[in-house]
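Handing you this structure, nothing more for now.
Below, a portion of the complex is reproduced, with chain positions unchanged.
Chain IDs A, B and C follow the sequence of writing; residue 1 opens each chain.
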């Protein structure tokens, strides 16, 4: 069994807001020993493909400090290119966030979300999404307070969690690095506060999985997502109510 | 409703083998108007991280001709870098193929799988995986015939298909480009001939989906996969029996 | 002697039009086992150096599928740069096409010509030019039919062929890969239907050639060009007469 945690137990999760002073929204999120700085920056223009349409955009970038991991990695700026893994993750983060933000209501603005992993122990992409959501809410909150936006353009909560199947066939929630490297199946699930799927990515590297295993993993993820949503509510304070109202309405 | 097809109906699928003369395995696969050349090349060495371990590797590359699409795309060689989308797809193809090949039985060899889309109309990644599997079987078949390998190192069939949810809420199988661009949910499912999941990637871009919709999409995919597997059997001829025996054994 | 062909005999040449559905002009050309997809795409703007001058431009790109050749080549998009050989060829194709198109009569448009070699057996650049010409005529033909252009802006036919000197001193026409790799002299000649030179590139790698050999090679090329021009006429159908008239006029 895994380091004392129950199969459906998250690692210790902490969300520290206003971590860095310049960004409109800034969060340090920890999933156990995985620590990610999530900064949300507002830019007053949109990428070329959206110009003149009166709507906004959210884009994400993801990186690790070279020594966030056990072995030092070569900096992607030194290599002169971004790896396929990095690209996959940053596309995932951006896509997920766009699912719960009403881009028509933010004007011709881009929200840049930077997720920088300062310490890695598995689950960096799920921590990034979960933390980035909080940073995004804080950034939009600031725009509401300044009167730039009339109301928070966020339609629901958004969290992500990993689930997997260990070699002994056991399904588990929130894999640390050691578990992840042994797992036969690795799945990342992004869900709204309403329990709808935003993204589901399950992979059997040199292995496969059955419908039954899929259902068990989804069920574990749902438990994790409920807990993460609570922590996000605490972190964003007064903005939580606004989102609940908003998503209740869109739910009808 | 969509261009006359039933919701659970594949487009016309054709698989032409030995399409190009140099590669060990070569296939032109069509999913309706989507046409992909899948070439499998054998190289007698492995990437650095595998050297000296006596096992092999499969890696895939994916590209589109610039005018495979309605609008001409800039060539990635001219841009000097491969896009995130391309990286995602080629990582997916390689990972999927490795799930049904016993890498311990191919010696220190790399199988390079090149999927080049010459005409695109949606579903290029699922056509690529489905065609690449055939090219891989033919390439390994050639090694068996030459006496380089004792038996085919392929443990099961491998097919991929897209499913999605249209704006009216209808779940459909095998989306063409027009359907894909309208769909609220887009899911790619890679399955073995035994009906196990190899990869599941569902995305709601600016939308979400429910457990019920997920189940409906999976069920459509299972129908498509069964048909695709039959077409693969026809394409690989005598090698089909070897795979069935092999996977029957591993199934126990 | 070479695989049964006479020294002045072309390989089997075929030109299949409308090969891919999206481009304005699309051709699959074969010179024996060399097969090239030539697509011509119309873009409604010109490169910066031509803006505001009321005239158009033609530019070409050339690539090989990685396994078009006996040995798999690394993709230029993976290497992040285009090789010197590729650049030379694509500059040659563009320059040659511009010699028989009246750029002043196409408006501020760019014609992108993509030559993608799917199978290579020598002479890929000459097949590319010969096929590209047909794709270009078809693309401009489409603009004429749509009423965008008043008449076909093509002033003459354009074909290319290779000639060379074998180690035994014999001059030959249309070298396949094996002949090319043994030849002491390799020359590519681009000519109009009127028999004028557009481009002449003769190279003795680690060897030289005499005036007499040059004349013999040119004479072989002229025979080949005459035949290729006939095949182009068949391929472009009704547009052939328009070009003949046009070039007859410019000839005076």
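In this section, a residue touches a chain if its C-beta (ideal position, glycine included) is under 8 Å from a C-beta of that chain, and two chains touch if they have at least 3 such contacts.
None of the values given here were measured: they were computed from a predicted structure.
Asks: Total copies in the complex, given 3 are shown here: how many?
Replies: Every protein chain is the same sequence, and there are 6 of them overall.
In this text, only the chains that are shown with their structure count from here on.
Asks: Go ahead and align chain A to its copy chain C using Cα positions, then give the rotation in degrees, nearest 5.
Replies: 120
Asks: Measuring between Cα centroids, which chain is at the maximum distance from chain B?
Replies: When every chain centre is compared against chain B, the largest gap points to C.
Asks: From the C-alpha centre of chain B to that of chain C, how far is it in Å?
Replies: Their C-alpha centroids are separated by 34 Å.
Asks: Any idea how many Å lie between the Cα centroids of chain A and chain C?
Replies: That gives a centre separation of 52 Å.
Asks: Hey, how far is the Cα centre of chain A from the one of chain B, in Å?
Replies: A distance of 29 Å separates the two centres.
Asks: Two or more other chains touching the same residue: where does that happen in chain C?
Replies: Only 80 qualify.
Asks: Can you check the complex and tell me which residues of chain B touch chain A?
Replies: 81-85, 87-88, 90-91, 95, 98-99, 103, 187, 192, 194, 196-211, 214, 218
Asks: Going by the contact rule at the top, pick out the chain C residues touching chain B in the complex.
Replies: Those in contact with chain B are residues 20-23, 26, 33, 37, 39, 41, 43, 61, 63, 65-70, 72, 75-82, 86, 112, 114, 116, 118-119.
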